[in-house]
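As structure tokens, the structure follows; a few thoughts come after it.
Yeah, one chain of the complex is gone here, protein chain that is, but the others are all in their spots.
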Amino acid sequence: MNFEFTEEQLMIRQAARDFAQRELIVDVLERDEKGIYPTQHVKMLAELGFLGMLVDPQYDGGGMDTVSYVLAMEEISKIDASVSVIMSVNNSLVCYGIQEFGTEEQKQKYLKPLARGETTGAFLLSEPEAGSDATSQKTTAEDKGDHYLVNGTKNWITCGSSAGTYVVIAQTYPEKAHRGINALIVERNSPGISVGPHENKMGLRSSDTNSVMFTDVKVPKENRIGEDGFGFKFAMKTLEGGRIGIAAQALGIAAGAFERSVQYAKERKAFGTLIGNHQAIAFKLADMAVKIENARNLCLKAAWLKDQNQPYGIASAMAKQYAADIAMEVTTEAVQIHGGYGYVKEYHVERLMREAKLTQIYEGTSEIQKIVISRDVLKD
Amino acid sequence: MKILVCISNVPDTTTRIAIGPDGKSISTAGIQWIINPWDELALTRALELKDVGRVTEVVVANVGPTLTEATLRKALATGADRALRVNTEPTDAWSVAINLAELIKNEAFDVILCGIESSDHNGSVVGGLLAGILDMNIISSVSGLDIEGDTLKVQREIAGGKELHETSAPVVLVVQKGIALAPRIPSMRGIMMARTKPLLTSDPVSSEPMTATAQLFMPKAKGACRMVDAENAGDLIRLLHEEAKVI
Partner (left out) sequence: MSILVYTENREGKFKKQSFELVSYAHALAQLAGREVIALSVGEVADDELKQLGEYGASRIIAIDYSGHLESRNFSKLIHHWVGALGPDIVLFADNNTGKSLAGGVAARLKAGVVSGVSGLPISMEPFILSKMVYTGKVNAQIQINTHHKVVLLAGNSFGVHTNPVTSIIEHHNIVAELASPSSELLSTEMQKGKILLSEAEVVVSGGRGMKGPENWGPIEELAGLLGAATACTRPVSDEGWRPHTEHVGQTGKVINPNIYFAFGISGAIQHVAGVSRSKVIVAVNKDPEAAIFSVADYGIVGDVNQALPQLIAAAKTLKDNA
């Protein structure tokens, strides 16, 4: 056992912290209020190499380990989860999927610009009638010999409008159910794609979430990832890693709210003393600290397993379910500690509370994670 | 042009400082070490000049024990080409300067950049001592640097104004805020490349300490703040005049 970070991991954490506390903090409230996409910040993320930090250097990535990724995600999410979700989707869903299962040509053509952050990716799985249930895909990818013809609608797509490269999950052989699903790389500007308006969300308001409609969109055969019918397995494998990113995001949201609460407890006075001297507040902070430490350890354990090439699907489900749930608890308590100030936007914690809610919903709800965990617990 | 950036390893500026049991040094337990903020700005400017092809190599140097290597590696990750460390715990500004001077005697640099002070001892004399030992020219309080061919254009802050100097190399420049907008953050690529960049260690030259810390102590806590009613804000001026006698 060794709980020590390497010098490099600490350096990455510091780089992410500096970026977040210097750049992201500046207009985060305004971006949230008005739902402004963080164009400049995504450019900076690309220059710093965060958008492709997990990608192999031979495909222009940073070649960093998953532990470093968790540390960076936490720091960025402390300040702005709208930015960290873009980093998470690009790294752990889109880039990971293409690097792990794509062909050399696909890596040269699509992975490299994604790793450099010249364009970002989106992962198109959810549908109007299938969010958590990935087996029932209504979007179809009809085999037309040298290409697929894609038709259907995808919903709740993070970066649906801003992304340049889509990974689309679609049904080719309805009769084969989930074994007939394919994963296709689709260019955002292909004819026949129309993107719905930016969803007016509760939290993560500055990252774009859209529905995407496909009408007879031609996708070359060479853009299929893996063997014919590999799509469902591809989606499940990819989501296993994606969970680590969102778990770390939830952790960061919780830690951000916690840090603000500690600061506030050391500055704000009530009944003639700092509120941190009141046990009612002090114990809340203790409970928050323990939950965050637990979540952090679960995230790092899942990341470590992935780095060791060991199975991490259950560990990442545990990390995501726990971190998301405690993010909701911790941010709610943070608002409580801040009292009236917590309920106004200037103090950030109400925003973090709104952001926390989404981590219990997307990339597999907390309930879906419990299904994954309980199936494992009960298996023979 | 080849630039040497002298780097000091200091406690993070947000660190709470506690005095050690000897009463002459601070307690280092739990301290996070960083590149001295002014040195970091100097490094950033050197790297910006390298980006635009005005500088061929950026080398960083530190006089300090093994502990400071993390700071030097961060400088490498930020973009410096190589690092030099003189392996000794410096006793005062003189011991830092004499050891840096030794490095510069062994290898020629065109520009030597030092931060105007370090946020630990706030000495602000290393650059001056270094230039004195090497008998080089020095320009201090530098807030702007450009290189045109063999000539350096240096903007210097003076009380109430600015001076523009033109100088040839070699020169010691002591830089302050303004030299670069914000310290550069290391990129993932930079951190990866730092793994293979050279960090060479050398032995110190011996020197007698010229100064020594006799004692450290914490400043006295301030008395209570006297509050003036916001409705009678003007009364404050009267208090400052009659009671505090400062205006």
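Order as written gives the chain letters A and B; numbering starts at 1 within each chain.
Criterion: a contact is a pair of C-beta atoms (placed from the backbone, for glycine too) under 8 Å apart; a residue touches a chain by one contact, two chains touch by 3 or more.
Bear in mind that the values here come from a model prediction, so they are computed numbers and not experimental data.
Novice: Check each of B:125, B:147 or B:194 against the chain that is not shown and name the one that touches it.
Specialist: Hidden-chain contact among the options goes to B:125.
Novice: By the contact criterion defined above, which parts of chain A meet the unshown chain? Give residue numbers in ascending order.
Specialist: 267-269
Novice: Which chain B residues would touch the chain omitted from the figure, given the whole complex?
Specialist: Against the left-out chain, chain B lists 11, 13-14, 17, 19, 26, 37-38, 92-94, 97, 116-117, 119-133, 135-141, 154, 156-168, 171, 174, 177-178, 208-219, 222-223, 225-230, 232-241, 244, 246-247.
In this section, only the chains that are shown with their structure count from here on.
Novice: Using mean CA coordinates as chain centres, what's the chain A-chain B distance in Å?
Specialist: 39
Novice: For chain B, which residues are in contact with chain A within the complex?
Specialist: 70, 73-74, 77, 182-183, 185-192, 195
Novice: Looking at the complex, which residues from chain A come into contact with chain B?
Specialist: It comes out as residues 7-8, 10-12, 14-15, 18-19, 22, 47-50, 52-53, 57, 61-64.
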